[in-house]
Every structure is written in C-alpha cells, then in structure tokens.
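In this view, the complex is presented without one of its protein chains, the others remaining in place.
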Amino acid sequence: MAGPAASVHEEALLKPLVGFRPKLFLGSLLTGGLVGLLFYAWGFQIVNDIGVAGITRPVFWGFYIVNFVFWIGISHAGTLISAILRVTQAEWRRPVTRCAEAITTFALMIGGLFPLIHLGRPWIFWYMVPIPTDRGIWPNFRSPLMWDIMAITTYLIGSVMYLLLPMIPDFAIIRDRMMRESPKSLKTLFFRVAALGWRGTPQQWFSLEAGIKTMAVVIIPVAVSVHTIVSWDFAMAIQPMWHSTIFGPYFVVGAIYSGVAVLMLAMYLLRRGLHIEQYLNDKVFNNLGLMFLAFAMLWSYFTFAEHLTVWYGNEHSERIVFDARIDGRFSGFFWTMIVVNTVIPFLVLPWRKGRSPLGTAIVGFGVLIGMWIERYLIVVGTLSFPRLTYTEGFYSPTWVEVGILIGSVGLFGFLYFTFIQLAPIVSLWEVREGEHIKNRPAPHGASPALNPAEKEA
Amino acid sequence: MANEYLHAAFRTSAEARVALNRLGQDGVAPEHVEVRSSVPLEHDVHPVGAKLRSKIPWTSLAGAALGGTAFFMMVKLTSEAYPLPTGGQPIVALPPAGVITFEGVAIGAVLMTVATVLIECGLPAFRKKPGPLDHHIALDHVLVSVKQDEGASTAWTAQAIETARG
Partner (left out) sequence: MTRWGMAIDVDRCTGCGACAVACHAENNIQTVGEVEAAKGRAMHWLRIERYYEGTFPDIKARFMPVLCQQCGHAPCEPVCPVYATYRTPEGLNAMVYARCIGTRYCANNCPYTVRFFNWFTPEFPTPLERQLNPSVSVRPAGVMEKCTFCVQRIQDAQEVAAQEEREVRDGEIRTACSQSCPAQAITFGDLDDASSLVAQLAHSDRASHLLEDLSTEPSVIYLAGGR
C-alpha cells in the first residue's frame, strides 16, 4: 500500500559507497597503520621466540588469552542481538542488524587470530586441524581447545553467512542505481558481482527470508555454545577460581554485555560520523540501552554469585586468589571493574536521559574496559597463585603484548572502515520493509500505526 | 523476438497487484511474468498461478543430521585409530564428543541452509542482462516484466509510471 520508502534519508547511507570519501579513506589508512604495528610486533615475536612476551611460569597465559576471550566476547553483540530480535519480531531492530552483524564477524576474525599469536610454535598450528596425514595421528578432541576450534569455526562461518545473505538484496539496490548513474565504473562492477545477479522476484524473497529465519534460529544456540566453550578453557582446569560450574552462563552473559557495549559505542560513532540520525535514532538507543541495563544486572548478579560462593566456602587455594582480588595485588583492577561494570551503568542507564546516544556510548566504553579487566583478573589472577604456593608468580606484559592489543583494536577499526565503504551500514531493504509494514492498512480498518507486523524477515 | 519483454514500473505494490490480476485474467502463463522489487512484497503480490515454495527448513534439518553424524564419527574414528590414554578418560570420551557433535549439527544446518537459498534463488545468475527500467527497483518501485508475445492487451500497464521494451 505504501509508496516508495526511498527518501532523502537514504542518501546519507549511500554516500559512503558511491564515489570516494576522503575522511573514511583516511580512517582506513590510520587504522591500517595500527594493523602494521600488530603484524610487526607479532613478527618480532616469531623471529625472536615467544620469550619476548611477558608470560612466564606460572602465568603461562597472559594478554593473548585475555584478548582472545575479549574479542570472542565482543563478537556476541551482533549476531546474537540481531538473531534474537529477528526471532522475537522486534521491529526496531531493522536499522541495527547490519552494523551489529559486522561487529560480530570482524571481532570473531580478530579473536580467532589470538590463539595463533599465543602458540609457542605457531607454524605447526595445523596439528590441531583434523586432516589425515601419514603420521596417522589426529588431534585430541577431549581438549577444550579443540572444542574452541570447532565452535569458533562454526560461529565464524555462520556469522559471515548471516551477514552476507541479507546483503545480497542491498547490493542489488545499489547495483541497479549505479548501473544507471555510472555503468562503467569499478565500483559498479563490484556491486554487480556482489549482488550475484539477484533479481528480487517473489520466489527469491521467499527462499531468502526462509533461509534468514532459519539462520537466526540456528545461530542463537551456536553463539551461546561458543562462549560457553571458551569459558570451558578455564572451567575444565582444576585451578582455583577457574574450576567453577557457573563459568558457562557467566561468560555468555559477560560476552553479550561486552557486545552490547561495543555496539552502543559503534552506533554512536556511526551516527555522528555518517549523519544517520534518522536510522540510528533515539528510540533504537533507548531500547538497546534497556537491554544494556538488563545485561548489566545479569552480569553483576553472576559476578556476585561467583564471589560469594568462593568467600563463603573459604577453600584455601581459592581464598588466596579471592583475597588478592579484593584487597591484594589485583584490587585496583577489581574495584575499577566493579565501578565501570556495575556502579556507573546502574547510575546512568535506568533514566531515559541516560539512555541517550552519548550516555550509552560513555557507559559502553567503560564496560569495554571493565570486561577486559574481568578477563585479565580471571586469567592472570588465578595463574599467579598456584596451589603449591612456593611457585607464586608475577606477570607483567611487554611492549610486544601491548602493541598487539593496540594493533588488534586498529585491525577492527580497519575492517570496519573498509566495510562502511563497501556496503550500506544500515540494511536498506529491511528498513524499507519496515516502513511498508508500518503503513499497511490493518485487516479491519484499524489505523496503520497500530498494525502489528504481519510479515517478518 | 521471443526474448523481448515489456517492462512496467509501478509506484506501489497495490498497483502492481492490480496489474498482475489483469495479466492473470488475460491468461498469461506465470512463467512469462516476472515481478521484481527491492523489498519482500505482500504474500499475494506475485504472478497469478505461481506457487512460492521452499525446501527450507527440511534441507536445514537434513544438513544438521548430516553434520552431527559426520562430526561424531570424526571424533569416534580418530580417537580409535590412534588410541592414546589421557588423564584416565576413556578413549572415546562421550561428553567431549557431545560438544563436537553439537557444533557439527550447527555447521551442517548453516551450510545446507545457505546452499538451499542459493540454489532456490538461482544465484549466482549473471547471465540475465540488466533491463531498461531496473533503476526503478532501486527507487522502491515494483517492476513487472512480461514476455512480449504473451499478453497482447496492454491494459495491465494502465497504472504504470513508466514502461519500456527490452
């Protein structure tokens, strides 16, 4: 019933794609420099042996594993949110799905890099890949690290597919427009290829939507399993304050929490940088802000439950680790984490004004720091205090580890800047579809605005 | 000549529906009518007589079963091929095998779903040439194309905003 939803607003979305945008290109260059730092530090480490990093005995895992868990955690933003919101048919998700799914895909790629960086002999990482060789030996599937490989590979493939499938019709929209405006340009050729020849017939839409619906349903348990399995890298070990049954759900909640934090920050930057306030509007920030608050409460609950049981149980080895967190060596980290992950969100997010774009972005940045600290406390805090107290240790990172961390943030930025210049960061067809659905007449003459969605993507 | 089409662009899906009903009345076969849009349209906006069907989610379930079985057999057979006892656990440890099988179910479902979508949509499909009114789809209009020797009556283009032959 509704007329064309294509409006002046869409120009803001298409601007980064059509032609050359110097500011975005500069962004790609600067973050590309940080990527150079990442690979320089990593190369230095490979050439000069892994001893150039700060990891030691007994803290055999340090920054690299913290970063690994951190990035995999962030990856739970997109796919999980856009999948859950699709399955629950929440209409306000439409402008958010693509930028969230992009975060997931890139965070997963970076997270998957860190186990390689962390290996003592990364050139034989392929020993972990189950391929037949004439050695006859296979990887050990009892190891949680093998579960990690299977889970992260599955989630990465699933996320990439979940990101790319809905992009096909968008590429077709841009293709059809650019074929008329500049049929011979290189970018037009790129969009022609990327659209795969999509025509937008009812049968194609039917199949695509069935596929996206199914993917949304499948990707949710995958996402839950991925961070559960990552948490089991710790929970399967019998180290004090690692061997906890709560780690599975605790890490999943923490992952979604950190994912929403990154999403809020990214959405704020996109909104400001690309001037797409009509799409990433106050309502979207408000709703996501409520989700953010819900996860702040969930995370705080799990953290309290974990620490209460350790304190109350008073088991000797666990109490040593616990005391170091509360008022010992790691107390600075611990209480900072509590402030940025619990106190500030509880002070800011319950009020509508706090759920403004800037408010949620600031809280999100704090939560990012806090969640990184949480992983640091779990990895380094436990490993510093082994059961035989004689071998208590001390970890301090070197420039190699810090450089790789900074470089990984740069890599994320680089991938994202590049993505913005190749694909619309808000899903054009989904937003258009949302407008159509809103303006459709209701079956029995009710006003269009009150009509619930009859058909969902 | 046989591959000439008459394209008509409509501003709204309701107008396209009227045109499609008209074509149906004129007895044009659904295979010779193509509707194209930039968003999924209401369920009744398609060539009269065309059936929209998809093998999803059955193929997804089949893929899931296949993937789960494959991953479980991988764990079982590789553990038995080179049996090395570790930590007192059995050679084929079922809880870890369960984790791996779960991921196999997921990846089988994902890959099969994507493959089904691509096959049912006929993608990639680079052979069909772009038409003269394709830019209307980008503007969120609905494009109806009819193969030229069918539908002699052009009454169905009455509400079109633009028509062209191509």
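We just call them A and B in the order they show up, numbering each chain from 1.
Please note the rule applied: a residue touches a chain if its C-beta (ideal position, glycine included) is under 8 Å from a C-beta of that chain, and two chains touch if they have at least 3 such contacts.
Being a predicted model, the structure only gives us computed values, none of them experimental.
Asker: Among A:Gly27, A:Pro139, A:Pro169 or A:Gly197, choose the residue that contacts the chain missing from this document, as touch is defined above.
Answerer: Counting the whole complex, the residue in contact with the absent chain is A:Pro139.
Asker: Would you indicate which residue among A:Gly19, A:Gly33 or A:Gly120 is in contact with the undisplayed chain?
Answerer: Missing-chain contact among the listed residues: A:Gly120.
Asker: Which residue numbers on subunit A touch the omitted chain?
Answerer: Where subunit A meets the chain not shown: residues 49-51, 54-61, 115, 118-122, 124-125, 127-128, 137-140, 142-146, 149, 233, 236-239, 383, 386-388, 390-391, 393-394.
Asker: Considering the entire assembly, which residues of subunit B contact the chain that has been omitted?
Answerer: 82, 84-89, 93
One rule holds for everything that comes next: only the chains that are shown with their structure count from here on.
Asker: Which residues of subunit A touch subunit B in the complex?
Answerer: Touching subunit B: residues 1-6, 130, 136-143, 146-147, 150-151, 153-154, 157-158, 161, 165, 168-169, 172-174, 176-177, 179-180, 196-211, 214-215, 218-219, 221-222, 225, 229, 428-429, 432-433, 436, 440, 455, 457 of subunit A.
Asker: Mind pulling up the subunit B residues that touch subunit A in the complex?
Answerer: 11-14, 34-43, 45-46, 50, 52-54, 56-57, 60, 64, 71, 74-75, 78-79, 81-82, 84, 86-87, 89, 93, 96-97, 99-100, 102-104, 106-107, 109-111, 113-114, 116-117, 120-128, 130, 134-135, 137-141
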